[in-house]
Structures are given as C-alpha cells and as structure tokens.
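A single protein chain has been omitted; all remaining protein chains appear in their positions.
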Amino acid sequence: MTASVLGIYNYWIYVLLMMIGLYGVIAKPNLIKQAIALGLFQTGIFLYYISMAVIDGGTAPVWTTIQDGAQKFEGPYDNPLPHVLILTAIVVSVSVLAVALALIINIKRRYGTIEADEIDEIDQADRLAEYAAGQAFDAADEAEAEAQPAIRAAAAAAAHAGHAHPGSHV
Amino acid sequence: MTTIVIIDTLLLLLVTATAIAIIEVRSLYASAMLTSVYSLLMALVWVNMHSMDVAFTEAAVGGGISTILLIGTLVHLPREEKKLKKRLHAPAAITCALAGAALIYGTLDMPNFGDPMAPIHHYRVPEMMSQTVGFINQTKGKQPAPEGFDPYAYRTFNGAVQGIPKDPTDTAWRETSIIAQRGIMVPQVLTPGHEPHHEAGHHLHPPDDFNGHIPNSVTSLLAGYRGYDTMFETTVIFTAGVSLIMLLRRPRREGEAQKSAPMTDQVILRVVTKMSIPFILLFGLYVITHGELGPGGGFQGGVVLACGFILFALVFGRPALYRVLPPRVTDVLTGVGVLIYSGTGAACLFFGGKFLDYSALNAASPGEGEALGMTLVEYGVGITVSMVMLTIFNQLAEEQSK
Amino acid sequence: MAWNEIVCTIFLALGCVVTLTGSVGLVRMPDFYARLHTAGKTDSLAQLLILFGLVFVTPGPVDEIGGWLIRVKLLMVGMILIIAAPTATHAITKAAHLSGLKPWTKTDPGGEPK
Partner (left out) sequence: MQLVYLITAVALLVGLFILGIRAIAGPTVWDRILATNAIGTKTILFVTLLGYIAGRPEFIDMAIIYALVTFITTIAILKFAEKGRLD
C-alpha cells in the first residue's frame, strides 16, 4: 500500500484521454470528428469517476446472499455512487451525440459542408454580402434623403401654386 | 489487486492507442468503426474495475447505438475529412499540454488507486451505505466506532497521511483501516440514537430497511437515493428524442413510397436474424426486470430492446419495422415511459409517503414496496430509452430516403 | 491443484495458443480472404476452448442453483457465438465478394492495393 506511480497512474491516463479529446475538438475542423472527440473527452471523465470507486480487494457492489441473509462475500464492496452517476451520464451522452448529429445534418443541408473553417468562410462571405447589400441600401437611402429637400421644395412650390386655385389639393 | 492493476495498465494503453487512432485517422467511416472498438475496450476497463452496470451500459450504448448513429449520419456526408495543411495544430497542442500538466499536477494530491481510506468512501456515500452496512452486519451485531476514527483521513501520493493527527504506525490507525476494509464505512451512523448528519428533510427514505431488500446497490441508489436525478435524466433523453423529431422529421405526403434497401438477399443472415430477434427482445426485458438482482436495469435493457428493433430494421428494411411498430406508437410510448416513472412517484404520494418513496407502496412490508416501485420505475426508464433510441435511428434513417 | 483446475488450465492454454495464432495470421496473411480464413476459424475454436475450460472451475457446489445457472449461461454464450460469429463472417465475405474484391494469387498479386 505504499504510495507509488501505479497508485495514481489511472488518473494520468484519464488526463491523457481528456486531452486527446480536447485536442480533437480544437484542432479538427470536421464536425463529426469533433462530436467523436467530445465523446472521448467524456470517457476520460467517466474513467476518473470509476477509478475513484475502486477499493482494494473489493468486489462489485451487488450483494449475493446465500441463505438467511448471510453474505457470500464479506469483503468490501466498491463504492456504488460513481457507478450510478456515470451510468446515467453515458446514456445522456448518447442523447447529446444524437442531437449533435441531427444538427450536423441540418448544417450540411444549409451550408453544403461540415468543415468548421469552410462554414466560417461561408458565414463570412454571407456577412460581407449582407454588409454590401446594406451599404447599397444605405446609399439608396441617402440618395433619397438628399433628394428629399428638392422634393419638398417642389411639393411646396406646387402647394404655393395651388393657392391660386383653392380646393385643389395635390 | 495486482492482477487488476496489470490488466488495467495494459487495457488503458490499448484504449489510449485506439483514442489517438480515432482522432488521427482520416476516414470518418474508420473513425466510427474504431469508436465501437474503443467502447468495447472501455467496457472491459469498467468490468475490470468491478463496475458491471456501467460496463453493461457502455457496451450497449457506446459499442452498439452510437456507432450505428454515427454510421447512419455518414450516409449524407463525405466519408473523409479534408486534408489539413499542417499535421499538428500547434495552439491546440500547447493548450492541451498546459491543461494536461495542470490536471496531472492536481492528481499528485489524489488518494491512491483503491485506497479504502479515500475521502469518497467516507464522506457522503456511507450515509446511505450505512443502512446497507447495517444490514450486512445484522447477524454479527453492530460494532462501535473505534477511538480516534477520522472519516476524512486518506493517504496522498507522498505517503503522508492527511486528516489523522496520529502516527500511521499507530495501532488505532491499523484498526481503522481494517474496519474500513471490512466495509463498515461510517461507524458513527451505526450507533443507535446518534445520527450526526441527519438534518431535517435530508433523508428521503426510512433508515431501517432501505437497500436491505435490493441486492444490486447500484439500482437501489439509482431509483431510490438519486430517484429525482434519474427521473429528470429520463426526461433529458425524452427531450433528445423530441428534439430529433423537431430537427429532422418532415410531414410525409400521402402515398409517398418508402425507399429502403433490405438485406434479405443474404439467406443465412436473414434466417439467423429471424431466429435471434425474439431472443434479443426477451433478453432486454430480462435485463430490465433483473435490474434489482444483478447488473442491469432500465437504461441497459432499453438499449438492448432498441438494438433488437434496429437489427430488424437493418435486415428487413425500415418499412417492415414501421409495419411492426409505427412511428405513432413509438412517439406515444416515448412519453408513456416518463409518465410511468412520475406516476409511480405520484402513487407513493397517494399511499401516504413522499414523492418516489417506494416503501409506502406496501405498508405491511416496506421492502417489497421498494422492490415493486423500483421495478415499475425501471420499466418506465426502459420504455423511454428504447423508444427514444429507436426514434433517433428512424429519423436518421428517414433522412436517407430524401 | 485439483483435477478440475488442471483440466481448465489445459483448455485455457490451448485457447491462448489458438487465439494468438489467429491474431498473428490476421496481420501476416497477404489478402482479405486469407485473413478471413484465419480469423473465422480460430475465433470459433478459441472461444469454445476457453468457455469450456471455464465451466470446470465455476465455483459453487454442483447442486446449488447459482453454480448451474453460471455453467448454463457459459454454454449459452458459446452457443450464441457459434451462431452469430460465423454468420457475421459469412456476411462479410459475401459482401466483399459481391463488391468485386479479387482474391490474391501468386501469379496475380493484384487482389488488393498494397
């Protein structure tokens, strides 16, 4: 029971798995790869939890009784609480994966690609086009605004001219 | 213990290699396949650490369902990711190295792998385990806490003992350690009349016989102690099914033909599938029902049921599945599962207990009431999980017909 | 060692040898069909050997329900594997053959891209 590298080796592996997942999420532009990498990240955390539940010489936390409540195994049972937490987490993780995949399918439908950088480029282009369209719209607006005084003046002139003939409102 | 450590080390090496391969391989199809291998290996790690229920779930969910979902998605997508200019993404690598180093530095203070004195075995868990422990020791009588027992004591990487003021070679320490290894985790809870952590409203269950009648403590914690969490996790899965329907389902036009590509031309496969599907469904129901006695339960059994239906759809085509189990039935059953779960809780209220306090279901014998309530709850979870998984598969597959 | 442990050890050792042979063959063989040959055959044999060996060392008295249940389940696993694994192998072969994968021959090593 002396402290050793083997004693915390498991925790290093969990860090390694998490970092592999994190690297995949950051470095890979492919959305499917990112979803898979997220799964790896989650498994790292699961490993951390389950490793903590182990007790030296313990067995699975399912009591087996032989007769009259006598225990077949008296030794320690592993801690069941992390198992419970992770059990539900795994099922929730597959739900998360499913929703992510559905979103990816919709993204493919909208953009035609599932590479994050290409999606960014398309978004950027869209934004530029939108900006250009807005500029054009603004320019037209300004032109209209500049034209306004002249129009008003013309209208006023028309109205002034209209005084000569009361009753005829233009 | 050494056997566990040796196998654990080798398995984790294999797992890590697979993980790196999953990230690095360019074909997404191969990546999905390796995900299945990864999950199976991970499930072996869980079995090695005696976590049967988690292994069950991981094998069924990770090895089965998620691989099938990933492959189902790849139908519309390019099968290879595009070639990256640089092999190594430097900022990501630096970020990961720094974060990893910080986390590894954090692990140096962790208690040893398998240390019975680790805080996790002494702080919160024993409070609900105590009743079990009390049950275990019913025949032998309860043992009083030893002098100077500190539930927070544990050993760090350096071998220093934290939380215990005494010399580790002290006999009291050894005695404590033996008692911890015996499974008696928090002796003070066992002392009658002295309940240190029992604030008002803290306990959801009567302390006398909770867990005593359910051999699988994982299931009893899942449905009892964490009953509320499990209920809302079932709701999360339900929500995922609903989101899939909202994201992908399109109204079908009348008379529109369902395209499909059944594998019925392979005679051996067809016959074996036809033979094995009743067995798979029966096994799924067995896993759900058997959840209190051994590893298994609603989540695992539900996934197995879904796997059976998915196998049917794979070999005989989705239209055949729709004739057996129309989408309308699937949709309704998805909600019915959650309803069964919350309905069981409401029934407990009706019988005079608290919400999800199953012992109220049978006043004469609280233990049987708990067993009944947990079975009902497991069936609710199983129905929801299987139907949501089937809905997800159906939606992803329907997408291929367009 | 009791006699049942010795029998179990023999079966497990045979199973190990067969398993390793199959694994090495899967890597060493020149093309898909040859690999299929090693993998399919050795898998079926190895699992039967190992599962049958474990039947002997199942704890629990023979007249107790638990012991029998475990033994029957072991044989059940063997039965499932005997049905499922060859089916899967057969399906893989058929699909590969239909997809136009040519077997490797000494005169025509163009069966697959090297």
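The chains carry the letters A, B and C, assigned in the order they are written, with residues numbered from 1 in each.
Keep this in mind: contacts are C-beta pairs under 8 Å (C-beta built on N, C-alpha and C of every residue); 3 or more make two chains touch, one makes a residue touch a chain.
None of these values were measured; they are calculated from a predicted model.
The chain not displayed here makes contact, within the full complex, with A, B, C. For the chain missing from the display, the contacting residue among B:111, B:241 or B:296 is B:296, taking the whole complex into account.
The residue from B:29, B:105 or B:228 that touches the chain not shown here is B:29.
One chain is missing from the display, and on chain A it is touched by residues 59-60, 64, 73. One chain is missing from the display, and on chain B it is touched by residues 3-4, 6-7, 10-11, 14, 17-18, 21, 25, 29-30, 32-34, 36-37, 40-41, 43-44, 47-48, 50, 52, 55-56, 59-60, 63-64, 67-68, 71-72, 74-75, 260-261, 263, 269, 273, 276, 280, 283, 287, 290, 294-296, 300, 304, 307, 310-311, 313-315, 317-318, 393, 396-398, 400-401.
Within chain C, the residues in touch with the undisplayed chain are 1, 5, 8-9, 12-13, 15-16, 19-20, 22-24, 26-27, 32, 35-36, 39, 43, 46-47, 50-51, 54, 57-59, 66, 69-70, 73-74, 76-77, 80-81, 84-85, 87-89, 91-92, 95-96, 98-99, 101, 112-114.
The rule is simple: only the chains that are shown with their structure count from here on.
The touch graph of the protein chains shown is a line.
Using the mean of the Cα atoms as each chain's centre, the chain most removed from chain A is C.
If you average the CA atoms of chain B and of chain C, the two centres end up 30 Å from each other.
As a whole-number value, the distance joining the C-alpha centres of chain A and chain B reads 23 Å.
Separation between the centroids of chain A and chain C, computed from CA atoms only, is 43 Å. Each of the following residues of chain A touches two or more other chains: 64. Shared contact sites, meaning residues of chain C that touch two or more other chains, are absent. Residues 83-84, 87, 90-91, 94 of chain C are the ones touching chain B in the complex.
Considering their complex, residues 1-4, 6-13, 15-24, 26-30, 32-33, 35-37, 39-40, 43, 46-47, 50-65, 69-71, 74-88, 90-99, 101-106, 108, 114-115 of chain A touch chain B.
The touching residues of chain B, when paired with chain C in their complex, are 266, 268-269, 272, 275-276.
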